[in-house]
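Omission of a single protein chain aside, the complex is shown with its protein chains in their original locations.
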Amino acid sequence: MSAGISRGPTDSVPAYYPGCSLDGLGKAYEVTAQQVLHRLGLSLDRIVDYNCCGATEVKNLSQDVSVALPARNLALARSMGRHQVVAACNGCVYSLARANDAVREPATRGRINATLEEGGAPTYDGEASVQHVLEFIHARAGPERVRAAVRRPLTGLTVAPYYGCLYTRPKRYTGAGTTPGADDPEHPHFLDELLEACGAKVLTDFSAKTICCGGGHALSDLDVAVAFSASILNEARRAGADLVATICPLGQINIENHLDRIRAAYGEEVLRPVVYFTQLMSLAFGASVAEARFRDNFSRPDLFLRSRGFA
Amino acid sequence: MPIVEKSLVTVDRSERLEIEGIDVSGDWNTFLRSRVQTDLDVRIVDWIRSQPQGDTISRCWQCGTCTAGCCLHTDYGLSEFNPRYFIYLAQVGYEEELRKYATTIWRCVSCNKCVERCPKGVKVEEVIHTIGSYLEFTGGAPESPADRFDRAYTENLLRRGVLDEASLFRTYERMEGRTMPAGEMLKMGFQLFRSGRLRTGPLAHRTRGWRRFGNVLREKLKEDERCRRASLSAAGGTGGHSP
Amino acid sequence: MTIVAHLPQRALTLTEEESAAPPAMELTGRRRASPEERALSETIFAEFHADPRYHEFVLGCLNCGECTTGCPAARFYDFSPREMLQIAETGDATTLWDALQEKIWACCQCYTCNMRCRFGNDIAGIISVMRELSVSHGVASTRKTLAPFGRSLTLLMTVGTQVSSDMIQPDFFRDWGPFATGSDRAWGVGADIMRRAIPSDVLQTTRSSWEVSVQTSLELFRIYEETGVLDMLRGLDPDLTEMLIDIIEERREEFEEARERFRTELEGMSGPVATFRG
Amino acid sequence: MLSANEIRKVVQERNQHQKGTGKKVVDVREEMERLEAAGEIVIHRIRPENRPVEVSTLFGWKKRIPTDRLWHHKSCGQCGNIPGYPSSLLWLMNETGRTYLNEPHQTSCTAWNYHGTATSNPVALAAVAARNFHRAFETGHFPLIHCGTSYGDYKEMRKLLVENATVRAKVRDVLGKMGRELVLPEEIVHYSEWVHVMAPEILARQKHRVEGVVATVHEPCHYYKMVPEDAVYDESIYAGQRPAVPSGILMALGAKVADYSTWYDCCGFGFRHILSEREFSRSFANLRKIRPMVEEAHADVAITSDTGCVTTLDKSQWIGKAHGLPYMLPVLSDVQFAALTMGAHPYKIAQVHWHAASAEALMTKMGIDWKTAKAEFREYLQALKNGQAPELLHPAHGEIETFFAINKGQVLPDEAPAAPAGAGGRSR
Partner (left out) sequence: MNPILVLGAGPAGLSAAAEIAELGAPTILVEREAYLGGNPKRWHYSLLAPDLRPSDEILGPLIAKVEGNPRVQLHRSTTVTKAERLPKGFRITLKTGDALETQEVSAVVLATGFDHFDSRRKFEYGYGRYPDVLDFKELEGMIHDDRVLRPSDGKPPRRIAWILCVGSRDLQVGNPWCCRMGCAVSIKQAVEIRQKHPDIDAYVYYMDIRTYGLWEDLYWKSMQEYGVKFIRGRIGQVTLAEGGSQLLATGEDTILRRPTEVPFDMIVLASGMEPGTGTQEAAALFGVPVGPEGFLTPNLSDMNPVDSGLPGVFLAGAATGPKAIPDSVTEGMGAALRAYQYARN
């Protein structure tokens, strides 16, 4: 386990796996991520006919289906000639990496490839590495280049960085902590560095950085989902954050989906706007509040940011 | 007679009973139920080990690292949710005790902190879900909300290859017998529509060439479930029955 | 890090009590100890560890569970002597307090655990120490637990026996069946006659187990006064205690009067009055 | 293979040298000698007139059991609701020509209450014990303890008084205030030990053969699990692996003593439970004791040697019917059983009618004509009702006492108004 995950060769333009969230409710994430990548001179090549990765749900029903789903996407990336797949959703990173782990075993790989073939998809050789878009930006551009790209520093904004669970976890799949370019599994800090480079005050000791938002049970266990979402907001409040920046679309949606319940259970004061980190970076790189699609968020960061003088 | 240690016992009693002309209803005839654990059933762990999601269960040595970090156990304070304990019960084969947690075990939020930290490489989260499946398959226990969600989710994605979130939301809420107030629904719908995010039903994304792949997976899914259940009855089951 | 537990219930600023409270209470709905109870639990904890018996009874534990093997209580109660020893050895004020609420009372005091223990711990003994503390501090749940013992405590304090035949009333012991009390049911005579049929005059009393001389009962009460038992009882049931004191006071007066009346007979005797003269 | 006693000796020796937590078991009697020499205590010695018999205990140490001139330390539970228990013992003493004292200047050991409600403390218990010890001493009779818990408690208290100077000082102070001094008996003697050593004399007077009787023995916990080194063991009984009493007397009388798997378990008395949590006592007694006794050992009778055990095992059985446990196995004390074999009147002496589980079938098996006895007893009761004076086993105690020993009307208040309910009464 300590050997880390072999990342293989890097691509100048890796494949990009958007996942359902970024094409759906998390559109703002996708749009602003593209803006940010563009400003930093990075590009990704979208996997066109991707399919849902199965997240954490499908594996509870069938191991093979739960591996075949992400494997198809990885196979598509490989047939695009890529060795690297970048995804922006923690759940996707988890599923893709988990599939990679599973197909390391030849028997499983054989079975999965048979399924892929039967379904008319290319087979997968197990050679694509998976990276989160945050790690990608951090590795390829880094805080220095981000700092250089900032046009409007986020001065005066205190941001709580929220990474969510599956960004680094489990390291067995993601290689966190043991693989070059991967974040620290217990104390991730890439987001802190990038946002700091954007001029924001980042709460680097934010205690809820990697706690679970309950998103896995966003609908199926409301008590847990609400309590966990609220606890992230509450920790942000305790730490004095203006807003919460996240890299996890599920986390973002889960918290925002429960705003009314959180308000009812814990009071208005707990609430904080929750934004994608790329939205903030985009803002810092010069986009307007509208361009960074802050109005998309139910927690209405647009109103807040305007009140702080961001146009 | 009062049972002072009410929370410490379970009882057998007849509410109405007369023996030899003496009314001995209720407390007078109450017997306490033994707490002694008498069964050990290796079939539970054998089955779990046979599942790809559960094959790491036997590595567990009960250190408790998983439970120590478990957000449900520690943060949420759901002390009966104890992954280490679930694994132990399955490992040793305390079926009856394990079954008591059928209504708790599905609440795992899949945050994977346990998997992350386990010093022996037990994929705790997956093992826990496999134990959950075992209980579901053998106990005839009612499907948990989490199971329903897993199914709704899988169904949804298998339709087009990508998720139709709004439809999933509607389907699942219907399954749970919940309806969102019309006003709220409209408000949300409007906001999504305005931002170009309301792409549901015919407007939803679709993966090209999905029909064939989706069908294969659907078959695979059915086959897999059939196999899992079959392997369970081949292992002799454990007195439970398939729902 | 118990973050969820920090969630306020509407109120945003944590009160002092909240921040001092044991975590995870709001969400699980467990009853949280009041500040008074917490203070009491700290006192009891301190006294428990200061008790000279503590270091004599609690030596160490391998967690082998052999004590539980033979424990009758463990078979039916959510209780184990091993757990009690663990609480004694490693518990804090809260865990000790929790144990005092119910668990200590599950113990049967049969000493099987002591006999089995491979470490030489006195587990039944340390449970007794816990019980004594909860009695002398009048812990609410203990008072409730011991509420049915008013009669036997009265008997114990006044004559030094604990159960008399008139306490075994068929209606209070229906589960013992029709013949458990040796009573009239089968023989057609009253309880007094049944007692008369016991071939020892000391045993023919219905109200105490055997006849106890007044002097003896006064001596016993003296012991209770001198050794703090009366104070313990006061913690448990102040009303009962006052009543017993009244009874004994009255009896002392009668005793003194009698001593006066029979002074002549007693003259020249030293030491205890009731001396054997057979 | 070492014998059980030899093993224990090895263990004892090794533990004495053990570093760390090894508890060295000291022979408290040696310490007593030292304390007496220092003028701290007086030892109530067993004298030749007590006609002692020697037996061996757990570590192979010797223990002398006095057999004559005894002071009966009664048991509150026995006297309260199984009076045939002490009666049989007194009768046995009369039959074997032993002298004794059965008098009202004693309290119970109060340990039932302590183990049940903890409304006491070791100093008080020690003082109560010492008061009774002294009373026995001043009568010149050696104390014989009727109850297993009293026996366990007195062993503990004697040890405490010997080992702990603070407690000793406190108790001496309290005793001093009532004109008494600190006296500790040379041996703490349980009545079943007396029965054990009296076996030859009992045997010589045996009237009823009991070869056909299968008996299961319940060993009272407080007899041997508290201060284990004082309990009597005999290499010829269970190879010295279990206490010799009360099994020894049954074997001697010729009964078949059958083993069962839960012999080591407690009876379920629980001190507190038997009064206020009988759900527990009855569950344990029926499921863990009576059922194995009947189903594994096919017992005709359960024999034990402690108040609480007879009570729990006997009285808990009737309600077993509610849960398919219709055993009604007679439960007797060793001394009742011995008295019956010697021809004691089953009702007048052994008072078997106080027991919930009928002993009639057992008595038939023993060849006792209980039907006649029963009719006699019925007549006797009527005679008592008509004012006839009761037949006593010994002179009425009034003759040995000053006038105010007894004052029946005022011993107890008529009712205890502050008490919430009767013992074991419903509190809701």
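In order of appearance the chains are A, B, C and D, and numbering begins at 1 in each one.
As a working rule, a residue touches a chain if its C-beta (ideal position, glycine included) is under 8 Å from a C-beta of that chain, and two chains touch if they have at least 3 such contacts.
All of these numbers come straight from a predicted model, not from anything done at the bench.
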item	value
For the chain not depicted, the shown chains it touches	B, C, D
Touching the absent chain when the full complex is considered, from B:27, B:80 or B:97	B:97
Residue numbers in chain D that touch the chain omitted from display	1-2, 4, 7, 10-12, 14-15, 17-23, 241, 261-262, 264
Touch residues of chain B, complete complex, unshown partner	35-40, 42, 45-46, 49, 58-62, 85, 88-89, 91-94, 97, 120
Missing-chain contacts mapped onto chain C	62-71, 74-75, 78, 80, 82-83, 116-120
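In this section, only the chains that are shown with their structure count from here on.
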item	value
Fewest touching-chain hops separating chain A from chain D	2
Farthest chain relative to chain C (centres taken as mean CA coordinates)	A
Pair sharing more residue contacts (C-beta pairs) when B-C is set against B-D	B-C
Inter-centroid spacing, chain C versus chain B (mean Cα positions, whole Å)	45
Between chain B and chain D, centroid-to-centroid distance (C-alpha), Å	56
Chain centre separation in whole Å, for chain B relative to chain A (CA means)	27
Contacts with 2+ other chains: residues of chain C	1, 3-4, 27, 75-77, 105, 145, 148, 175, 177-178
Contacts with two or more other chains, residues of chain D listed in rising order	276, 278, 280, 282-283, 318-319, 424, 426-427
In the complex with chain B, residue positions of chain C that touch it	1-5, 23-25, 27-28, 74-79, 102-103, 105-106, 144-145, 148, 174-175, 177-178
List of chain C residues in touch with chain D within their complex	53, 59-60, 70, 72-73, 75-77, 105, 107-112, 114-115, 119-120, 128, 131-132, 134-135, 145-156, 158-165, 167-169, 172-173, 175-182, 186-189, 193-205, 207-217, 219-220, 222-224, 226-229, 232-233, 236-237, 239-240, 242-243, 247, 250-251, 254-255, 258-259, 262, 265-266, 270-278
Touching residues on chain B, where the partner in the complex is chain C	1-2, 4-5, 7-9, 19-24, 28-29, 32-36, 71, 74-79
